[in-house]
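Handing you this structure, nothing more for now.
One protein chain is absent from this view; the other protein chains keep their places.
Order as written gives the chain letters A, B and C; numbering starts at 1 within each chain.
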Amino acid sequence: MDEIKHECGLFGVYGSLDATEKVYQGLYSLQHRGEESAGIASTDGSSIVWHKGMGLVGNVFKPRDLRRLRNSAAIGHVRYSTIGRSEWQNAQPLVAEYSRGQVAVAHNGQLVNTSSLRRDLERGGAVFQTQTTRHNHTPSDSEVILHLMAKPEYRENLSGLLRDLKGAFSLLILTPEEMIAARDPNGFRPLCIGKLKDGYAVASESCALDQIRAEYLREVSPGEIVYIGKNGLRSETFAPAKPSYCIFELIYFSRPDSMIYGENVHLIRKRLGAKLAEECPVEADMVIPVPEGGNSAAMGYSQASGIPLERGFVRNHYIGRTFIQPDVEQRQQKAEMKLNAISDVVTGKRVVVVDDSIVRGTTSKSRFGLLKRAGAKEIHVRISCPPHRYPCYYGIDFQIKEELIAAVRPLEEITEFLEVDSLGYLSIEGLLSCTSSPKDYCVACFAGKYPVQAEIVKKAREGAEEWEEKAGEHTIVV
Amino acid sequence: MDEIKHECGLFGVYGSLDATEKVYQGLYSLQHRGEESAGIASTDGSSIVWHKGMGLVGNVFKPRDLRRLRNSAAIGHVRYSTIGRSEWQNAQPLVAEYSRGQVAVAHNGQLVNTSSLRRDLERGGAVFQTQTTRHNHTPSDSEVILHLMAKPEYRENLSGLLRDLKGAFSLLILTPEEMIAARDPNGFRPLCIGKLKDGYAVASESCALDQIRAEYLREVSPGEIVYIGKNGLRSETFAPAKPSYCIFELIYFSRPDSMIYGENVHLIRKRLGAKLAEECPVEADMVIPVPEGGNSAAMGYSQASGIPLERGFVRNHYIGRTFIQPDVEQRQQKAEMKLNAISDVVTGKRVVVVDDSIVRGTTSKSRFGLLKRAGAKEIHVRISCPPHRYPCYYGIDFQIKEELIAAVRPLEEITEFLEVDSLGYLSIEGLLSCTSSPKDYCVACFAGKYPVQAEIVKKAREGAEEWEEKAGEHTIVV
Amino acid sequence: MDEIKHECGLFGVYGSLDATEKVYQGLYSLQHRGEESAGIASTDGSSIVWHKGMGLVGNVFKPRDLRRLRNSAAIGHVRYSTIGRSEWQNAQPLVAEYSRGQVAVAHNGQLVNTSSLRRDLERGGAVFQTQTTRHNHTPSDSEVILHLMAKPEYRENLSGLLRDLKGAFSLLILTPEEMIAARDPNGFRPLCIGKLKDGYAVASESCALDQIRAEYLREVSPGEIVYIGKNGLRSETFAPAKPSYCIFELIYFSRPDSMIYGENVHLIRKRLGAKLAEECPVEADMVIPVPEGGNSAAMGYSQASGIPLERGFVRNHYIGRTFIQPDVEQRQQKAEMKLNAISDVVTGKRVVVVDDSIVRGTTSKSRFGLLKRAGAKEIHVRISCPPHRYPCYYGIDFQIKEELIAAVRPLEEITEFLEVDSLGYLSIEGLLSCTSSPKDYCVACFAGKYPVQAEIVKKAREGAEEWEEKAGEHTIVV
Partner (left out) sequence: MDEIKHECGLFGVYGSLDATEKVYQGLYSLQHRGEESAGIASTDGSSIVWHKGMGLVGNVFKPRDLRRLRNSAAIGHVRYSTIGRSEWQNAQPLVAEYSRGQVAVAHNGQLVNTSSLRRDLERGGAVFQTQTTRHNHTPSDSEVILHLMAKPEYRENLSGLLRDLKGAFSLLILTPEEMIAARDPNGFRPLCIGKLKDGYAVASESCALDQIRAEYLREVSPGEIVYIGKNGLRSETFAPAKPSYCIFELIYFSRPDSMIYGENVHLIRKRLGAKLAEECPVEADMVIPVPEGGNSAAMGYSQASGIPLERGFVRNHYIGRTFIQPDVEQRQQKAEMKLNAISDVVTGKRVVVVDDSIVRGTTSKSRFGLLKRAGAKEIHVRISCPPHRYPCYYGIDFQIKEELIAAVRPLEEITEFLEVDSLGYLSIEGLLSCTSSPKDYCVACFAGKYPVQAEIVKKAREGAEEWEEKAGEHTIVV
């Protein structure tokens, strides 16, 4: 599928009688962050019970599961992954027992020093049961963290442990006594705290707090550990914050109704659309979004340009995993089945189409083709982010380079490939100018500059070199 | 659930090598017309094979089913029904064998003389195997039609048979030799014809024709039979047309990208919104739709009023049948889970909320409550159709009268119940003025005037009286 | 599969508070008579509810189904059929509504005048929804009976209706008022009555009566109708009895713990084994049964011959539908997987193997091969029935003639094919001499003489001729 896969969504509740049910509801709100597996672990203060499985939250949990897990503290997880890494044993939270008792761990992000951590652990006798890739059998980051927690030197020193992790991690840890939330010093992945009448909730996105009517308090700070237990909430700083928030959360991943890094996602996207209208203007009769991703930016583009907003596409929400691809005559792509163009709207019109990304280009091309067949006179494509050219080492599962059209082709060729009349991307500067603190964002996937320490860059470089071997040219600046 | 249930969607293809797969795709496009059961019957020219089941198209058909049904002529059906009538044997198409051989029948609509037809058939020895209600065991209209087709007097006289059916019927009939489409003289339910390279397609809505790249030709006319066979398409008029198209198709049921009664649904809805702005103006900061139903009308309201369109709600597409209702503490409704309000957008603002209907009122109330909790200063509700007060006897499964808030309460009380600042409905005249031929529409559910012959009205009256016994007052004018 | 398929099992209970649960239990006891589909219909005295599905009783019914069907009168059915006729709509009981109200029908057997009955019904306008064969779309006998019941001339004349049915039928009919059991004048298929504390039970085999602790009363007589209602049991004779009981029920189908035609099946089979020892003696070291079918006859053979009984085979009860056939290297048949030979028992021994039938011969051959590989010195096969050479028109689904090894090969060739040292079948006279009334049995499948009236023989002949066209020679004597 021609989509950018995200890693995970986290949700935890402590101190509410129906914590498990709240986590269940919260996971529904975070389902867009991971459709591959779902899990909940909960505790009654003495032991941890859990349930997880492959598929959507709605398929994984039956009423009897929720009843069995009913407790006053619980954490949950939803997970994405590409084909081949998708196995039951990789579903989270990961629950285990070590010298201090039971513990459950849920993780969003990606460590950049997994391999060296694992090598050290194996030397000491560690046994790994998860696998994140078919080929090199790397254990999941959660399992590595679990093993580190069990090491004598870290057992009473979570701060020290977290300092030794490099890369992106937003974490939820549940023990029979407390729920712990932590976020890496760069704050790559979001994580926020909400207040409940009798307790607290922690979520990847604030939309999940709304769902259970928790009051949004604040983000977990980069470099912060938050302990939530019987005596309330206690904060600790394990490393100084040096924010490099993932800007793709704002552009693409997060739900429009979420507050991410202190900003509302929909409003940010409207600003991106407005900026795009400024940077890439065009004379046209209407602005139409590619739903759902382009909805907010198209509204911004329309208001900034004065070109009326219209509805050119209708989305079919029923096309899902069970759709059987036709294999005869005209081969309609599943992706194409998802949208239909409204002929009466676009016939004879000059149309600005706003979307949030172009990955491989094939899905985009077939969608714009729908407009053409529906009679559009001109098609001007506007993308609310810069061309995406570099790999991400912090938790976004981009395709390999050849599959990123912007990484291997210049703008004119892409325009030609898409068979559209013009194509405009937002600039990196334009993008950052729409945020309230431009210097606090990671734009590595657009610019190739990675916000990581020297030692880590080496690791990243290894990956990058592999990447370069395949398609050449990009630079990594430390 | 607080939703208006529709009866069915029809799709048929004749003359295309992959007719069955096209019908499968077409049913995906008509899934919104019926989520309860799905079925396809196809023929190779000598016998009919079929597959049907409960649930969504994507769950009913496996690849091996499509392979087994692979043929060059096929008809399909999706079906809605309320709880209690939902049984396997009611799924369509209904396939049977009689003196002329095999036949498959698919039906959208509702006959008003089912009971008398059935009484006559039973007197002659007919045996009914379908049941549409738990209580009175009425056979499905399709089975009644099947029995009539087998009666000696109708076997060679389909026109005569159709003349004896009273009420709403859009029909697809498949025999080993041909595919037959027919529509009642009032044309209550839509049905249109598309052209394929090597054959024809017939669909409840044109969006399904787009899906298989069939060219939209025209509607099946009220009172018309269309025979499609080896020698192409042949038309016959079994009764003079006296159109009374169901206006609810335009307001509510049909997909925005469909052409219904010759008009594009999205553009009609924009006109409804514009008319609504004219009839029920208000001073406000923004117009927001209740997605998805209010999207087009909100756009029309905004453009006509000059009040900017905004996005105040985000919809969670994952909430479905499998969602487990929480049963503790604050009871969040499933309906409420489906939407979240964007606080940063509406806080301190005067908001016009546009939706396409209010049925029982409880779902609407909880949705508007989301806006209030999100900080909206004023909430002005605008509904893009008149208050719905009367039963439908032509295929729309409205709730019983007590459950229609507009049938039992005056406007002020509804406003109060919803806890909003103002409430406006479109007038019947305003509604009709947005169509190109106002006199050709049935507005019985708003006005209580039923476009049916005297004898039938009696039957309708019986139902209506039953209705009146429950909640009083409405009149039936012939 | 190399097995003889039976048609059906019937079970009904009237007058017991938990009639539905009793029927459920009874169907478990009759499961060997039909593994393809199962169904129960029950009534509370005013309307009939039902549930049926494909597969074993244990898979078809969930606790909620039993709860929903809970009533004081119920009938149930299990059904076998060969591939191609296995469709949901053929599952029984068949429930329908006609002028006299609701009715459910369950049938075991096979009519020989289905085609002419159907032709007449269709001429009158009947519509058939079941199909028993892929090729000629013959409706199921149950549906034909249902249509006849609805005909004005039969509505008040069940005796007359049953007199017009030709062939084999054991019937259970449920209406809101009563439960009716009937059996054809030849009594081809078994049907017996049991007494419960508060009501009655009717079953294909008495083992199902034992299961619910009903007291065995008697068989339903050939040509008898039994009405069971509020006023107890009432009997009626619709035709004089002329018994021709299916002898295969004793030899093969029925459970050893059942009373069939007034005789215990296990004891009859022991007698068959003893007779076989008399007719086909051999010097040997041990007698071993092919389990389960040969168990009783082997015991009889051993006791009559004085040769010790041993256990040479062990059966694997887990091999079922889900077993995946290996497709590589040595291809072990699923049938072969079901048995293993005990090497230490048979090595160097002269073994008499007793089984209840040889159909195609391939399964038997592979089983005897197991003994040979396990080291048996001599293998003497003894079959507790005569060679099976002719088709059955009364409800047993024998393979086509080419697949009956005894129909196309003489004894010596079969022995050679099986690669055994000797082979002996019981004679027809020997077989009949083991029963208490030899003249009351149908042995058409061994002897080719059919106990049917002239008109019907014609119909039977047609089938028989078709049979003859394929493989020659057998005669039908009227």
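Assume a contact is a pair of C-beta atoms (placed from the backbone, for glycine too) under 8 Å apart; a residue touches a chain by one contact, two chains touch by 3 or more.
This is a predicted model, so every value here is computed, not measured.
**Q** Among the chains present in the display, which ones are touched by the chain that isn't there?
**A** Within the full complex, the chain left out of view touches A, C.
**Q** Check each of C:210, C:249, C:378 or C:440 against the chain that is not shown and name the one that touches it.
**A** C:210
**Q** Of the residues C:189, C:266, C:367 or C:380, which one touches the chain left out of the display?
**A** Missing-chain contact among the listed residues: C:266.
**Q** Can you list where chain A touches the absent chain?
**A** Considering the whole complex, chain A reaches the absent chain at 47, 88-89, 94-99, 102, 122-129, 131, 137, 139, 143, 146-147, 149-152.
**Q** What residue numbers in chain C mark contact with the hidden partner chain?
**A** 16-18, 21-22, 24-25, 28-29, 31-32, 56-59, 61-63, 66, 207, 210-213, 255-257, 259, 264, 266-267, 295-296, 299, 303, 308-311, 314, 316-324, 326-330, 332, 337, 340-345
Everything that follows uses one rule, which is that only the chains that are shown with their structure count from here on.
**Q** Since chain A and chain B are copies that touch, just let me know if over half of their interface numbering is common to both, same, or not, different.
**A** Same: most residue numbers at the chain A-chain B interface appear in both copies.
**Q** Which two chains have the greatest number of C-beta pairs in contact?
**A** A-B
**Q** Roughly how many whole angstrom separate the Cα centroids of chain B and chain C?
**A** About 49 Å separates the centre of chain B from that of chain C.
**Q** Averaging only over C-alpha atoms, locate the centres of chain A and chain C and give their separation in whole Å.
**A** Spacing between the chain centres: roughly 61 Å.
**Q** State, to the nearest whole Å, the distance from the C-alpha centre of chain A to the C-alpha centre of chain B.
**A** Here the centre of chain B sits 38 Å away from the centre of chain A.
**Q** Indicate the residues of chain A shared as contacts by at least two other chains.
**A** As it turns out, chain A has no residue touching two or more other chains.
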